[in-house]
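Every protein chain except one is present and positioned as in the full complex.
Letters A, B, C, D and E mark the chains in the order given here, with residues in each chain numbered from 1 onward.
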Amino acid sequence: MSTTTKNQNPESDPRVKAVFDDIRATRKSDFINNMWHYLAFDPGLLETTWAEVKAVMATPSALDPLVKELLYIAVSVTNGCGYCAHSHTAAARAKGMTDEQHADLLRVISLAAKTNQLATALQLPVDPVFDADHHP
Amino acid sequence: MSTTTKNQNPESDPRVKAVFDDIRATRKSDFINNMWHYLAFDPGLLETTWAEVKAVMATPSALDPLVKELLYIAVSVTNGCGYCAHSHTAAARAKGMTDEQHADLLRVISLAAKTNQLATALQLPVDPVFDADHHP
Amino acid sequence: MSTTTKNQNPESDPRVKAVFDDIRATRKSDFINNMWHYLAFDPGLLETTWAEVKAVMATPSALDPLVKELLYIAVSVTNGCGYCAHSHTAAARAKGMTDEQHADLLRVISLAAKTNQLATALQLPVDPVFDADHHP
Amino acid sequence: MSTTTKNQNPESDPRVKAVFDDIRATRKSDFINNMWHYLAFDPGLLETTWAEVKAVMATPSALDPLVKELLYIAVSVTNGCGYCAHSHTAAARAKGMTDEQHADLLRVISLAAKTNQLATALQLPVDPVFDADHHP
Amino acid sequence: MSTTTKNQNPESDPRVKAVFDDIRATRKSDFINNMWHYLAFDPGLLETTWAEVKAVMATPSALDPLVKELLYIAVSVTNGCGYCAHSHTAAARAKGMTDEQHADLLRVISLAAKTNQLATALQLPVDPVFDADHHP
Partner (left out) sequence: MSTTTKNQNPESDPRVKAVFDDIRATRKSDFINNMWHYLAFDPGLLETTWAEVKAVMATPSALDPLVKELLYIAVSVTNGCGYCAHSHTAAARAKGMTDEQHADLLRVISLAAKTNQLATALQLPVDPVFDADHHP
């Protein structure tokens, strides 16, 4: 079930083939997951989306690669995105997430969901000390 | 603006005082933020909430304390909880988050929000390889 | 701060006046909260919105009036709607919500947010017994 | 999988039949999608829901019918509603949405999700010039 | 489809068995739904989650048990949690929810979603009278 048609021969388009080749080279794997197969209906959208994912997730930066995957899971779960929860949990495991870390991740993000709900229900006024502008 | 009244003298209730004392001891600080002041309208709710926050966030576990704060921010922002975004960004800074890490956090969680939206718009079928049950 | 202008003299429009009169009569109060003042920029939108709120919330039905307010709070908080959390918590109090019930409401809706997060993170398969169609 | 039973013979109830007849006449099609089949467990709920959908979506108004479908998709995707993403993407296509417009829709709504995340993470103060009340 | 493996013999772990036994005793039923089977990958997470669900949902408190299930549904639906919508609708039925109450629940929570959207779109200023702190 999807809202666009999956192209049966996406790499006949050279722009799509170039992106798929770069995904395979970057990930050192022949597997191309459905996200990229379905985005291929518009090569421009495929190119800009992959370029950003590569720049943010597959390029060394201030945060550790596994930490970035955990953050991706946290957002995906909070947004209720099933595809994303599946793909990024698999990615986190591939990057070394242990069962203990997985359980700890669940503890933190489910507690955050709970206290978010409390804070919103109480409509808490922000403590002035938390304002970055007024306390540099 | 809030939906419950802030108790002007919360520590006159010994159950509230015990929680506030433990917050101060755990955090090594005299500051009690509004979350706890407002939850104090029901001492039982205050006790169980603090006990869980302490167990998950202030006790050594499989994930690093700063990573746990970053995850808390990711969920809070995705839930649109302003109070929580303020308090946990401040907490992450207190635990050593640099500006570079903060910018990287924003890059990851905003990219995740974007690709979540794409995955949901396309209603992507989950690739079988992502199913933990079928690929142990 | 708002995204539409608040009409300074809304009841000069007879359609707005008719709705405001019905709000006052239904609630037995002279107070008209901001929701209706701001919706008044389009009398048609004001009329249909009030008609539905009156039919659902101010008309006897299968659920108790206070229960309906608690449900309204639950949705509003989960959606992160500050205005709605404030107005419906006030309405629930006016309909008799006690502090004990308020704390219990917070316990249920924050636990639900937490277990929702767990269920989504785990991507739990629905137990067949929960399908209404297959177990009539 | 659903949470209510699908009535096997819904049109035996004359109120349901009247709504189904009006859906067929309005859409000039014999197809009745699952939304209406499942809402039929309560004829009153079916009637008011269809009346509002017909008034808003199938009646000429200030916005173009295709634009209204695109907006419906935007909300449905942001809410993570799979059924709605499927049904309204199909409806937009039936009203003439091209692949180029579909890709453009995805670009806009995924960018919006991204900058929403940034604005909420930064807890940006609203620029006074954006307040409709103070700058008429 | 799930993101963790379902243990085929969970009760070989005595901590898991103790929780499952308590679930069966509390609910007076042999059925253990998937939530608990999948959480069993981490006995500590299983124990604390069940302890909280039991304390909040299966212990007499200020709100009626059926009302608590309706609130759970309201949050679950608003969060877009399919598993939770299924399990708690089934639970509400088991606690006596009638079709009329179910339809009324749908009326209230869908109206709340609609007016939440309006209030957020208009960015309504909170009426001072709704502030619990200023009107004790």
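Here, a contact is a pair of C-beta atoms (placed from the backbone, for glycine too) under 8 Å apart; a residue touches a chain by one contact, two chains touch by 3 or more.
Every value quoted in this text rests on a predicted model; they were computed, and no experiment measured them.
**Q** Of the listed residues C:Val19, C:Met35, C:Met57 or C:Cys81, which contacts the missing chain in the full complex?
**A** The single option touching the absent chain is C:Cys81.
**Q** Per the definition of touch given earlier, which of D:Pro10, D:Pro43 or D:Gly82 contacts the omitted chain?
**A** Hidden-chain contact among the options goes to D:Gly82.
**Q** Contacts of chain B with the missing chain: which residues?
**A** Residue positions of chain B that touch the missing chain: 80, 82, 85-86, 89-90, 99-100, 102-103, 106-107, 117.
**Q** Going by the touch rule given at the top, which residues of chain D touch the chain that is not shown?
**A** 1-4, 31, 33-35, 38-39, 49, 52-53, 56-57, 61-63, 67-68, 70-72, 74-76, 78-79, 81-84, 86-87, 89-90, 98, 100-101, 103-105, 107-109, 111-116, 118-127, 129-132
**Q** In terms of residues, what is the contact footprint of the unshown chain on chain A?
**A** 1-6, 48, 52, 55, 126, 130-133, 136
Following the convention adopted for this analysis, only the chains that are shown with their structure count from here on.
**Q** Tell me which of A-C and D-E has more C-beta pairs in contact.
**A** Greater number of contacting C-beta pairs: A-C.
**Q** Going by more than half of the contact pairs matching by residue number, which of C-D, B-D or A-B reproduces the interface of C-E?
**A** Repeated interface of C-E: A-B.
**Q** Cα centroid separation between chain B and chain E, in whole Å?
**A** 20
**Q** Indicate the residues of chain C shared as contacts by at least two other chains.
**A** 1-4, 52, 78, 80, 82, 85-86, 89-90, 100, 103, 105-107, 109, 111-118, 120-123, 126, 130-132
**Q** What topology does the chain touch graph have (line, ring, star, complete, other)?
**A** Shape = complete; every chain linked to every other.
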